[in-house]
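Quick one: this structure, given as structure tokens, is what I'll be asking you about.
Selected chains only, in their assembly positions.
Should a chain be cited, it is by its letter among A, B and C, assigned in written order, with residues numbered from 1 in that chain.
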Amino acid sequence: QGGDTGGGGGGNGPLIAIVSKGFQHQFWQAVKKGAEDEAAAKGARTTFVGPATEKDVEQQVNMLTNELAKSPKALGFAALDSRAAAPLLQQAKSQNIPVVAFDSGVDSDIPVTTVATDNKAAAAEAAKHLAEQIGGQGKVALVVHDQTSLSGKDRRDGFLDWMAKNAPGITVLPPQYGGGDQLESANITKSIIAANPDLKGIYASNEGSAIGVIKGVQESGKQGLTIVGFDSGKAQIDAINSGLMAGAVTQDPVDMGRQLVDAALKAINHEQLPKRIDTAYYWYDKTNINDPKIQAALYQ
Amino acid sequence: MSGVATMTEPLLEVEGVDKSFPGVRALHDMRLELRSGEVLALVGENGAGKSTLMKLLSGIHSADAGHFRLGGEPYQPASPRHALELGISIIHQEFNLVPHLTVAQNIFIGREPRRGRLLLDERKLNADAAELLDRLHLRLDPRAVVGELTVANQQMVEIAKALSYDPRVLIMDEPTAALNDAEVATLHELIRRFVRPGTGVIYISHRMEEIKRIADRVTVIRDGEYIDTLDMATAATPDIIALMVGRAIDTEARPEGVRADREVVLRVEGLRTRDLLKDVSFDLRHGEILGFAGLMGAGRTEVARALVGADKAEAGAVTLHGEPVRIATPADAAKLGIGYLSEDRKRFGLLLDQDVKANIALSALRQFTKAGFVRDCALRAKADRYVGALRIKTPSLDQTAKNLSGGNQQKVVIAKWLAKDCDILIFDEPTRGIDVGAKEEIYQLLRELTGQGKSIIMISSELPEILRMSHRVVVMSEGRVTRVLDADEATQENIMHYATLRPDENPADAAELGLAPEGKAGQS
Amino acid sequence: MTTVKAPTAEPQRTGGVAGAIKSRLQQLLAFASLIVIYAFFSIVSPFFFSYGNFIAILFSTVVIGTLAIGTTFVIITGGIDLSIGTGMALCAVMSGVFIVNSGLPLAVGVPLAILFGGLMGLVNGINVALLKIPPFIATLAMMLVAEGLALVLSHSTPIYFSDSPGYIEISAGNLIPNVPNAVLILAAIAIIAGVLLTKTVLGRYTYSIGSNEEATALSGIDVRRWKVGIYAFAGLFTGLAGVMISARLGSAQPATGMGYELQAIAAVVIGGTSLSGGKGSIIGTLIGALIISVLNNGLQIMSIPQEWQNVILGCVILVAVYTDRIRKREA
């Protein structure tokens, strides 16, 4: 846990400042936990901040500025918009602060490495499973958490692209955006179901959207829909266990946090790093949910 | 109170009271004695400290020094509620009603009849209010929303509310400022019924005739200090005025006559509004004061508002210096040199939170600008001049308007329009709340303005004022002009005759006005 | 002195029976926008007009509606409460803390969570009425504090009510077949709030303070105490909204709530309550909330691309409020 100083880890170890895309949501909390655990294990300190929503590009830039003012030994950075941060990354470079990108790539050659999941590929995996479950025929809908952030777009486009390429029998409805808000996503889901009595499946692009979709389907009383989700959290895990949800794709955020700190420490020690450190994503459903590898990636 | 109370027993005593506001010493060593069973008038110039004293008595402010006694006991009100509980009820100079609530709800606010602890008994509330209003001979609908009443009726609600507390001492701070003579008479009857051994009234007013009729004694204060108390029976009005202002005042001066052949500067024909006005026509001549007389609600204010475009007119033609003009907003009117000074200074006249100079310069701001920039020195100089000329009592030009006494606020509004230098000025109740001395100054000013060739419409509910100042008098009733009288025909009886014609109800009146049964309103 | 009798000091034009009819007519007219919108969607979309969708719309109105009803009181006093969105999230979390973490029975935990909302309202009221901090600032501060505390107390993790099946029934259960309990609760609190606002001392002083605070104080009413009370009372609705949203979602989501305040206030204002105080009604607020829900639902059902939905929503709100105003002026 973070503790009151806000620094994960302890003592006077090197400070790794992490600027994430968010902090309130469980995904980011899991990244934070991984980072703090790893830092504690290796005698480093971390700070972890992120803007309130993934739309607050300017707030993230301000946060990055403020973190750099603390002269950390390394910087972990998940860019909402890489180019917006370019001058600051330049500044980090000139201050000899190594930058480790995470979650999604940073469009710049300054980061020493990128610790990330391929969101598009993960979304395609979800699309593949959805298509399989409904037999490659029928109407499906998407409830996406955001239409402008990189993660929102990748998770949408990965799904749409796969469907376009591989599932000619499936009609995809125009994506609807619920802002990741459970309630709004639930209301959207109910409208979609009302307007499309022949709907076969729904894909939700993050935890909040997934909770909303589950609620919406439950409340509408519609049977026989195939729901696939993204990320984890108790609601999705329960829904998968109960059979309401077919399955979901998850990244491994705790691992991402760990790898991030690990890479940062290596960078501080001038060790060589690969250009890209892939953190895994997994499809999980009733059959494999108790697999230890999967369990490690899930958060409740 | 016991039954032994007599006319001479002091009911309320004030001794050695001081009160200062930042930059202003409002009261110094103030004294006052209200006897049981009497009506005591309190007079003094604008800003003399009358309202301040009343605010001390009602627990709104606390005195810096001195003490009060009520019925022989020390009296120290901690809050307005406390004062009410101790038996002192006040009608403030500025309205303290809740505009969105009804008459009944306002009267009994804080004392609503309830069923159980929380539930209101609206039926009983309305019945109680109806009974009270009936007892007071006030013809008001308990369910009417107060914000939609005329100023005069709002005043009646205040009075009903104050009396509903069955107070020992009733304090009225200029209760008649918004009333016409008929209502004043009603009010005075109320007061007479209220005063009996054991109760008393403090009555603040600037209208000397009224004081003469209602008060038993009069206490004069000046510049926050006690001057003298006189018996009304023996005191002569000029003496009271002299004590008040510290000098003699001529209250008889009239404006110069206006010859009938003067150019007509403004002609209004067939003015009509949706709610009230029907075919209002009149004209205004160069250098003339045209009085507008009528009962409350006759529509005089509405004529002015429709004329300057503050309210929408449904029909009507306005000709200015022979040219037809279209006035859709007060801004259009101002551009054409027509200014309107509203009867309700707080709502329609003042920027209460702004300082005196900003208020004075509001209409004429363009005079003090160069390329859009305000020249503050010129503005200050001009404001200073009007503060001097109208003897506005204020510690500085930077004083906030809401801290001025009521009469001085009125003077600020007048100064605003004087600064604008319009050719036609419409004064709606210009001397409301203004002391006798200042009234004379304003009359003087009106005379000077007409001397300079300006034309004035003066709406007033004070007949003496109308009679004294007008060259001609337009009399209105029920939204119609019933007669235009020349100065020599204008007598009290004449005006009241035409002001009380009710052509809509009374066929004989309609016939007298030459109206067809349907009324002229039919034409469009 | 002139002593003339006014022929009859004519009583007022409005008021009385005519006034009552007129004001009722106005309220009916306020429905008009809602009906027009509802009819429009029913015509253009074959899926809109159905019992199921009708209930779906009502269900989606519950949380915003509850917040809006509570905050109507605050707005009628001339105040504003920005803390209701994140405050609701905090109350949801508190509900989780009481029921899930501390294992209190529902019958204790739920009232406690609602009372917690009242407590936040109380603090707002004290800041506004006693410390004289402008409502906007006082409740903005509370909004930030509540946002932070919700995360702190929940460790930024949703609290699930999976082991309290009764809890979820608060929202999704069907005391009456085919009507979710949440809708019943909304109806019930709307009626209660309506009665309180129009028939009780609390309501009377709410209007009175908003209409003229100074005059109310001078009439001997302890305005400060009542204001504190009104804010605290309104806070109960925030608490209830927190319970209802967490019951519906089956979990207390600490980060869900920001932005709800604006929607709730918008519902209140669309419903004809003036932000400057003194005017307003619960039925208006309900209509306002429904207009927003119906528009959201209808536009989605019509599959309008989402970026256009907001554009249309904005324009329709403008037109609805504008025509409402015209009608009122003419009524």
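Brief remarks follow.
Keep this in mind: contacts are C-beta pairs under 8 Å (C-beta built on N, C-alpha and C of every residue); 3 or more make two chains touch, one makes a residue touch a chain.
What you are looking at is a predicted structure, and each value in this text was computed from that prediction instead of being measured.
Counting every chain in the structure file, the complete assembly comes out as A x1, B x1, C x2.
Definition applied: only the chains that are shown with their structure count from here on.
Chain contact topology: the protein chains form an open path, each linked only to its neighbours in the line.
Among the chains in view, C has its Cα centre nearest the centre of the complete protein Cα set.
We define each chain's centre as the mean of its Cα atoms; on that basis chain A and chain B are separated by 71 Å. Mean C-alpha position of chain B lies 42 Å from that of chain C.
Computed from the mean C-alpha positions, the centre of chain A lies at a distance of 34 Å from the centre of chain C. Contacts from chain A toward chain C in the complex involve residues 1, 23-26, 29, 52, 147, 173-177, 181-183, 186-188, 190-192, 194-197, 208, 211, 215, 218-220, 233-235, 238, 300. Contact residues of chain B toward chain C in the complex are 60, 79-81, 84, 92, 95-103, 105, 109-110, 112, 114, 118-120, 122, 138-141, 143-145, 147-149, 153, 161, 180-183, 185-186, 209-210, 213, 275, 295-297, 463, 492, 496, 499-500, 502. Of all residues in chain C, only 45, 47-48, 50, 52-53, 56, 59-60, 63, 151, 155-158, 160, 162, 172, 180, 245, 248-251, 253-256, 258, 296-297, 300-303, 305-307 touch chain A in the complex they form.
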